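Complex shown without one protein chain; remaining protein chains in place.
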Amino acid sequence: MPLPPYGAARRPEPEILQALARARKLVPLVHCLTASVARELMANVVLALGGSPAMIAADEEIEQFVPLADALVINLGSLSSAGAQSMRRAAALASSLRKPWLFDPAAVGALSLRTELARDLLALRPDIVKGNASEILALAGEDGKGRCADATVEAELALEAAGRVAGRTGRVTMVTGATDYVTDGLRLMSVPGGHPLMSRVTGTGCALGAAAAVFLGAGLPLFRAAVTASAVFAFAGAKAGEEARGPGGFAAAFLDQLYLLGEGS
Amino acid sequence: MPLPPYGAARRPEPEILQALARARKLVPLVHCLTASVARELMANVVLALGGSPAMIAADEEIEQFVPLADALVINLGSLSSAGAQSMRRAAALASSLRKPWLFDPAAVGALSLRTELARDLLALRPDIVKGNASEILALAGEDGKGRCADATVEAELALEAAGRVAGRTGRVTMVTGATDYVTDGLRLMSVPGGHPLMSRVTGTGCALGAAAAVFLGAGLPLFRAAVTASAVFAFAGAKAGEEARGPGGFAAAFLDQLYLLGEGS
Partner (left out) sequence: MPLPPYGAARRPEPEILQALARARKLVPLVHCLTASVARELMANVVLALGGSPAMIAADEEIEQFVPLADALVINLGSLSSAGAQSMRRAAALASSLRKPWLFDPAAVGALSLRTELARDLLALRPDIVKGNASEILALAGEDGKGRCADATVEAELALEAAGRVAGRTGRVTMVTGATDYVTDGLRLMSVPGGHPLMSRVTGTGCALGAAAAVFLGAGLPLFRAAVTASAVFAFAGAKAGEEARGPGGFAAAFLDQLYLLGEGS
């Protein structure tokens, strides 16, 4: 069932570059309800890809802001109970407005507050669910043995679970790892690439969700938005990894490469 | 009414360098109540300019901390209702103690919680109000058509509104854009410079407010503090933009250039 790997070429496919050009033209407004530790990197990734980030988080502002945004990301990262309430409201509103939204069930599994919230948000049928293998297994009702931000399980072991999650939402699921996978329950596409230093910079996984939301906000179909985000990260990550000697230089080079992607090609 | 543009020279004016030297000697303590996404960059900008940042935010600590600080920044960025209460208390206290403070009405206009708060804070007559064109128009009671962090309006279209805001506070207003403007309702000064990559790094606008607060905290007159901050950002931004190929490298180079400004000159 897996399609041939995507993005393994030395240069981005033309449709990736078209998607980037579209995002840069439309400047989608991406609303992120997310972990404090990842907020700055997520905003900078949205900006590097041509979008406009907004981190409006107060429960009182959700009702007015969700309709203004082009896409929404809900990431359970450093959840608070106030944050959980904003997230429930935002997800319900996005669903009812048919505003595209991505759900990142960070660290789901071991902790009841977020596991319960994740179940409720999943029932609202997010357009894209994105997680590492542990998170996707936990979401599918299996034990991912997650240690929070860690994926202690290979992505390949969560592909069936990803299919089940996609079946439940009727939409798209991404499993991240050394190779990323995107499935809608019927198709399964693999996106290899990237670089090991990506996992040494906090928030890169969260930022991939923000990247997918940029492409959702630019109007790409769900499956394409997810694959494009993974491919863009795979290319920029590989290039930045060639240049960097460690995670500090890598983080800067990665943003530069996202920004430069598609320039002059 | 506009004075000749400021800071357009290849080297900073002597009075800019004097202001920097003064800040580095006095090490003003700058208290920031601000957006979580911009907190780290703001703190690092304060440090690069020779100040000392503090992000004390708990309502219970405002009463004791505001008197200790040399200047205060209130930025509506990622507002919460708890944050709003701290901000009201801090602004009232700063005003009554005649402690200099800067108000950044981030994303004001579309969202009632912050629009109402902005009206109340404006009535406390902040020493400097700093915003992009959309925010200044919204603050002046006109429709800025803002999309939050985005300025979708040219700075030049908000100059009259800026004059009205300055008239209402009796103090100074800054409008940021490709060229920044500073007005006290009588004088209007333009500060060109900077670099387009500045708008591709989250929090640079917020950090300009922190920079102005460093100069307020160092005892500069209001108009001079605002112009100095814009000029310093314009110089450092232009230099960093010459070196950088993208936003990741730019952010690091910008902090370096702020830090180096005035060294060896």
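Order as written gives the chain letters A and B; numbering starts at 1 within each chain.
In this text, contacts are C-beta pairs under 8 Å (C-beta built on N, C-alpha and C of every residue); 3 or more make two chains touch, one makes a residue touch a chain.
All of these numbers come straight from a predicted model, not from anything done at the bench.
**Student:** Considering the complete complex, identify which of A:77, A:163 or A:241 is in touch with the unshown chain.
**Tutor:** A:77
**Student:** Kindly state which of the options A:41, A:54, A:153 or A:189 is in contact with the chain not pictured.
**Tutor:** Residue touching the chain left out of view: A:41.
**Student:** Name, in rising order, the residues on chain B that touch the hidden chain in the full complex.
**Tutor:** Chain B touches the chain not shown through residues 27, 29, 36, 39-40, 43-44, 47-48, 52-61, 64-65, 68, 82, 251-260.
**Student:** Taking the full complex into account, what residues of chain A touch the chain not shown?
**Tutor:** 35-38, 40-41, 77-81, 107, 110-114, 147-150, 199-203, 244-249, 251-252
As a convention for this text, only the chains that are shown with their structure count from here on.
**Student:** Determine the centre-to-centre distance between chain A and chain B, using the mean Cα coordinates as centres, and give it in whole Å.
**Tutor:** Chain centroid spacing, chain A to chain B, equals 32 Å.
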